[in-house]
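As you look at this complex, bear in mind that one protein chain is not there, while each of the others sits in place.
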């Protein structure tokens, strides 16, 4: 098992950071071949997902729709005032997995892996794990 | 690690295709025993999930509710006009995992695995991986 903790800095309340290039570089550095790359977000107001990375309007539409469905203020009880971020993180999820073959993340043609900040700006961590599968 | 890419043809904009029978057949053909079966959708307007496969009204209700929450037209910015499909794919997710024991997918009594088309009809791929776990 290989593991690395990435540090990510976000600069807005909601911000989706592409991860492919950085993660592919780490996998290449490890020299791994075939297995599963697991992305894990150890925070409760951030998530991770895979979707289109080509047209930035796609993630803008995702952000706007999440804001429409889960408004920042909506009579929440949690005293810190960031319940919307906890709820969005629950809907999107805090982990994803991508197959690695011959050392390459097997993403689809238009796919990008996004770290999803819902309560920034903050300094965040992402736990990257590689599970070897012979 | 075992891997196979399934080709799926959808015939409507929104369509959920059951996968259990086909995938169980592939696992049996491989002769695998214990491990993790990982389902990965390499598309950005389709997803995958596990839910009831018995009464077709269940997936009809899931489809209708996703359409109500994320309407096809809603002032989106993405020029291709299929932002709703990207958003639904993000909410549902593009991968799932099911335990395999003695060569059998360990689904619950009412569970079925569904490929979720949100922008069909199209020809799609599903990446099926088996991670051996002794």
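Letters are used for the chains, namely A and B, taken in the order the chains are written, and counting of residues starts over at 1 for each.
Following the convention adopted for this analysis, a contact is a pair of C-beta atoms (placed from the backbone, for glycine too) under 8 Å apart; a residue touches a chain by one contact, two chains touch by 3 or more.
What you are looking at is a predicted structure, and each value in this text was computed from that prediction instead of being measured.
Q: Touching the left-out chain: which of B:49, B:76, B:115 or B:130?
A: Touching the chain that is not displayed is residue B:49.
Q: Given that one chain is not shown, which residue among B:13, B:43, B:78 or B:96 touches it?
A: From the options B:13, B:43, B:78 or B:96, the contact with the absent chain belongs to B:96.
Q: Which subunit A residues touch the hidden chain?
A: 1, 3, 38, 40-44, 69-70, 74, 76-80, 83, 86-87, 89-91, 93-95, 97, 125, 127, 129, 131-132
Q: If you put the missing chain back, which residues of subunit B would it touch?
A: Contacting residues on subunit B, toward the hidden partner: 34-36, 49-52, 55, 57-58, 60-62, 64-65, 69, 91-93, 96-99, 101, 106-111, 131, 133-134.
Definition applied: only the chains that are shown with their structure count from here on.
Q: Using Cα averages as centroids, what's the distance between subunit A and subunit B in whole Å?
A: The mean C-alpha positions of subunit A and subunit B differ by 20 Å.
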